[in-house]
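For this depiction, one protein chain was excluded, whereas all remaining protein chains were kept in their positions.
Chain IDs A and B follow the sequence of writing; residue 1 opens each chain.
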Amino acid sequence: MDIEKDVTPGENIHQLMADLYPFFRSITGDGVRATLKGVKEHVPLEIHEVPTGTKVFDWEVPKEWNIRDAYIKDPKGEKIVDFRNSNLHVLNYSVPVNRKVSFDELKKHLHYLPDYPDWIPYRTSYFKEDWGFCITYNQYQSLEDGTYEVVIDSTLEPGHLTYGEVFLKGATDDEVLISTHVCHPSLCNDNLSGIGVSTFLIKELQKRKLRYSYRFLFIPATIGSITWLSINRDHAGKIRHGLVATLLGDTGPFHYKKSRRGDAEIDIVVEYVLKRHNPANEILEFFPYGYDERQYCSPGFNLPVGRLTRALYAEFPEYHTSGDNLEFVKPACLEESLNLYLEIVEILEGNNTYLNLNPFCEPQLGRRGLYSLTGGSVQGKDFQLALLWVLSSSDGRHSLLDIARKANIDFSTIKLAAEKLMENDLLGEKNGK
Amino acid sequence: MDIEKDVTPGENIHQLMADLYPFFRSITGDGVRATLKGVKEHVPLEIHEVPTGTKVFDWEVPKEWNIRDAYIKDPKGEKIVDFRNSNLHVLNYSVPVNRKVSFDELKKHLHYLPDYPDWIPYRTSYFKEDWGFCITYNQYQSLEDGTYEVVIDSTLEPGHLTYGEVFLKGATDDEVLISTHVCHPSLCNDNLSGIGVSTFLIKELQKRKLRYSYRFLFIPATIGSITWLSINRDHAGKIRHGLVATLLGDTGPFHYKKSRRGDAEIDIVVEYVLKRHNPANEILEFFPYGYDERQYCSPGFNLPVGRLTRALYAEFPEYHTSGDNLEFVKPACLEESLNLYLEIVEILEGNNTYLNLNPFCEPQLGRRGLYSLTGGSVQGKDFQLALLWVLSSSDGRHSLLDIARKANIDFSTIKLAAEKLMENDLLGEKNGK
Partner (left out) sequence: MDIEKDVTPGENIHQLMADLYPFFRSITGDGVRATLKGVKEHVPLEIHEVPTGTKVFDWEVPKEWNIRDAYIKDPKGEKIVDFRNSNLHVLNYSVPVNRKVSFDELKKHLHYLPDYPDWIPYRTSYFKEDWGFCITYNQYQSLEDGTYEVVIDSTLEPGHLTYGEVFLKGATDDEVLISTHVCHPSLCNDNLSGIGVSTFLIKELQKRKLRYSYRFLFIPATIGSITWLSINRDHAGKIRHGLVATLLGDTGPFHYKKSRRGDAEIDIVVEYVLKRHNPANEILEFFPYGYDERQYCSPGFNLPVGRLTRALYAEFPEYHTSGDNLEFVKPACLEESLNLYLEIVEILEGNNTYLNLNPFCEPQLGRRGLYSLTGGSVQGKDFQLALLWVLSSSDGRHSLLDIARKANIDFSTIKLAAEKLMENDLLGEKNGK
């Protein structure tokens, strides 16, 4: 896979999504493996295989599902539905079938969308053994009475659940978790966008010196996060901040769903970033349904993990249909999402709490040349005020982000002020971290 | 007293009020006794007699007042005011009088309402020895000069203060207090409505298995609650929730005055119920004047007792006049008040705090059939969400009402979800209660 050097980061993400688009993903099986292999071409992904039947809290790892072929032939013997054209055509986790059925029986196994007659719906039956096909409503209306041949050449057998993990070691063992699901077939916003943005976020972080360690999970939804948490139960306490990354390619504003704690540092950081970027961005209180944040935030774990998306789960028409395709997601939007995640990382990395080392009256800044720093990229007046705010608020109880919010000054200016004060021995770190 | 079985609860309450309407109530005396006897025909009322002179905190039980006859004869010898026509005609607690007076002297003892010329005012003089008559302004204007005969055949002598008490034992000793005053003569909203609604609330609670014990007080205002608290000072700590029940028959929205604590469970429960019923219902912060909540919430006791009325004390024209009569109060409104009290009781009874017994990741609800419960009286989607909310929030720090408020789902649905989860051993009680 060659990525040209003069394309934009958003185009790179989009190209990776296009590469992964055709694979027939499900919660288990070779489609997930192919997807993870594609990601591994970009980043140092470790692939884990967990055997069917493994107990994972209240659940167990299901049988592995694979599919080789699936089609419907009409009464004239013509192949009118072929999963090679769209992997959405098959009800995900369909049991094998190979027989002739009447139109009346076939109809019970057909899924379509009368409101969106050009789109194929995406349907699954993980926990109830069933078979079925998904087609457009237009095609459905063209079908005539007669005997149809239906073939689904699938297997549902003991095997493995597969997931991928990237770990970037930072200066401390405290971890930032980014989790994205990999179980949806040819759907782009949900969730090739999450896979793509996470992959290129990893590539960016590899270039940096990091305070936190970063753990990226590429997992099937629900059963994947449950499996990871079950295997890593004692490790979960190291997660200091986390985000579920999904729905990152559409053109709408961002939505952040807070962690169950509601006042975790990640909640404050993301709200700060979103509100400064676009007043249309929205912050939602935690609710116990949605994506994998349900598991990370279950009361036994109660991890500081929020969810940062553009569109909202199930609230856009293309959701879980063939309309969520490579045209629906835009390189510029993917890139904006990547940059937003990077900005969040920057603040997490820099959000220390300091102590004013000269707390009795103000220090004489002029003597140290800190009243002349007016040029360059930093706006002079804000920088002068930032120095005073950092000195005034650095009593060990306010982080730099707390100060930025109180002062209504950009975090990066506050951070620069802190650095200049440290260079002048006027500010010290609260603790060794 | 026969109550027909096919009349509505509101009509039953109204009929009881009509039965009690004629008695000449005051803070002591036979009118109170007759009233309590009337209530006792419906519910197991215990009647207490406290002797005159008993010290009750900073007060003492006053002399007992009784009246046999009272009238004014005009210069022609015609009885123009007769307390047998309306017991409001006599200034409550009037000392005896039997003499001829000039019109000028009589006028000093007459009370009337120029703004409401058809209504007789209700006036008292408990703490200053005086006599007087209350008449309509129309009648006052028709009076002519001359010598009048005034007779008040009353006694103010050592006796007793009388109050009634109903105790319904529940599973625990923790008590819910409902207090209503019984000292007003022929006035309906203030407060035969409180007597009527309390009586029929008792009858409803007698049919149920109760978690809390319920204590109903039928007492003269102020001196009655002071007396009860003085006698039961050490017992008061058992009161976990309480309401002063009064002004419950008019057609206006409800008003809840919070307990002095302001954040007691009763405050939260009543606010929740009122706001879901009608946005016009109002919640008021505590203030130290009004009815008997003044005493229950005095700082030495500071009991979690609020006041739930329809109209507000002194803020409707009929207040303390003959306009507050049997027509002013409506059976449908009395019934709505009764139902609201019952709904509050339901929530108090059911508002437990539970623990998710499977707190690490979500339990597999489908395996337990909890994803198919969609029919019946419970709306399917809300019930599904309720299961997730109860699991997510049951960490021992959120009651079911806390969860209902956070989820914006009806309490009864949240409660049903908790019951189903308990049946499946997914939820346990926080403590033995």
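Some points to look at:
What we mean here is this: contacts are C-beta pairs under 8 Å (C-beta built on N, C-alpha and C of every residue); 3 or more make two chains touch, one makes a residue touch a chain.
Treat the numbers as computed from the prediction; the structure is a model and nothing was measured.
Residue B:S298 is the one among B:Q15, B:S298, B:N339 or B:S412 that touches the chain not shown. When you scan A:I231, A:L385 or A:M422 for touch with the missing chain, the hit is A:L385. Of the residues in chain A, those that touch the hidden partner chain are 356, 358-364, 366, 385, 388-389, 391-395, 407.
Annotation for chain B: contacts to the undisplayed chain at residues 56-59, 127, 222, 225-226, 229-230, 233, 260, 287-289, 294-295, 297-302.
Criterion: only the chains that are shown with their structure count from here on.
Once the centre of each chain is set as its mean CA position, chain A and chain B turn out to be 56 Å apart.
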